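Every protein chain except one is present and positioned as in the full complex.
The block that comes next holds subunit A.
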Amino acid sequence: MSEKNQILTDRQLLDMFYYMLLARRSDERMWLLNRSGKIPFVVSCQGQEAMQVASSFALAKGVDYTAPYYRDVGVVLTMGMTVKELFLQAFAKAEDPNSGGRQMPGHFGHRKLNMLSGSSPVTTQVPHAVGMALALKMKQQPAVSFVTLGEGSSNQGDFHEGLNFASVHDLPVIVMVENNQYAISCGIEQQVNCAKISDRALGYGIHGETVDGNDPVAVYTAVKAARERALNGEGPSLIEAVGYRLTPHSSDDNDLTYRTKEEVNAAKEKDGLIIFRQQLKKQGILTDELESGYESKIKALIDEATTYADEAPYADEQTLFDGVYHQ
């Protein structure tokens, strides 16, 4: 890791750590709000912050386009969604820029941030990101599109159709599969029978690679290189980031019906956030003061966002018919 560190400055490493911590603490707060009856639903990023934040750091904010999926708290925060906006969507309030409270939490989309609006049926975002890349290529824009999905979702037809299209037309799109080893209750062995999701790249004739999703520098390096290839006209990349889902699938799930506490605890030992923190500390990049400064700044931000979002009004029922068609 020390060698790879030269790719990123200390400042960048600290920023990455800050956003990983921000994503984790935001997610933890949402669970508290859920368990205290304040918000009916949470779908979590915990265990995937490293891959989400690091991949987004390799993109150009305000230039590249993203199509995040429902766990991507780390992606949306890094790409510029504010904590207040994140909590407005968790509380489904009118001011939520993602959907004005129309969608469930975790359904992101923010035009100002070049973030495509996503739905619940999985993998529909892959062809959209490919289409965005097609438009960028047609308009000769120096930008890429970046799309994420779970490993289970890579079994949908949209995944294959999208990647094949992107390959045939050498489109500037980066597809990152966040392999957290589970699709709700089904382990990876019930989803695919190949060693790596990235092996599928061979079938599309594109670059494929698997990286340790708990290692932010490895993820950053892979996505950065994919972006350069895309901008050079070398087409799409399929990147598989391997991690683990540390929480149940969602607040409606009980994960102990299909996996053991021991397995989850073992995965916590490899938690990218914890390991990165230890490494930065060992290298003297992250000090105790810096860390406690981050923690208190984040807590203040989340407290403020929670109160604001809690008190904000819901959309008025008069707005039910708004936006069915152009008005």
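Just so we're on the same page, a contact is a pair of C-beta atoms (placed from the backbone, for glycine too) under 8 Å apart; a residue touches a chain by one contact, two chains touch by 3 or more; residues count from 1.
The rule is short, and it goes like this: contacts and distances are computed from a predicted model.
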| item | value |
| --- | --- |
| Chain left out of the displayed complex - its UniProt protein name, from "Electron transfer flavoprotein small subunit", "2-oxoisovalerate dehydrogenase E1 component beta subunit", "FAD-dependent oxidoreductase" or "1,2-phenylacetyl-CoA epoxidase subunit B" | "2-oxoisovalerate dehydrogenase E1 component beta subunit" |
| Options A:Gly47, A:Gly152, A:Gly213 or A:Pro236, residue touching the unrepresented chain | A:Gly152 |
| Contacting the left-out chain in the complete assembly, out of A:Tyr258, A:Tyr294 or A:Tyr308 | A:Tyr258 |
| Interface with the unshown chain - residue positions in subunit A | 40-41, 92-94, 99-104, 107, 119-122, 152-153, 155-158, 183-186, 190-192, 252-253, 257-258, 314-317, 319-321, 324 |
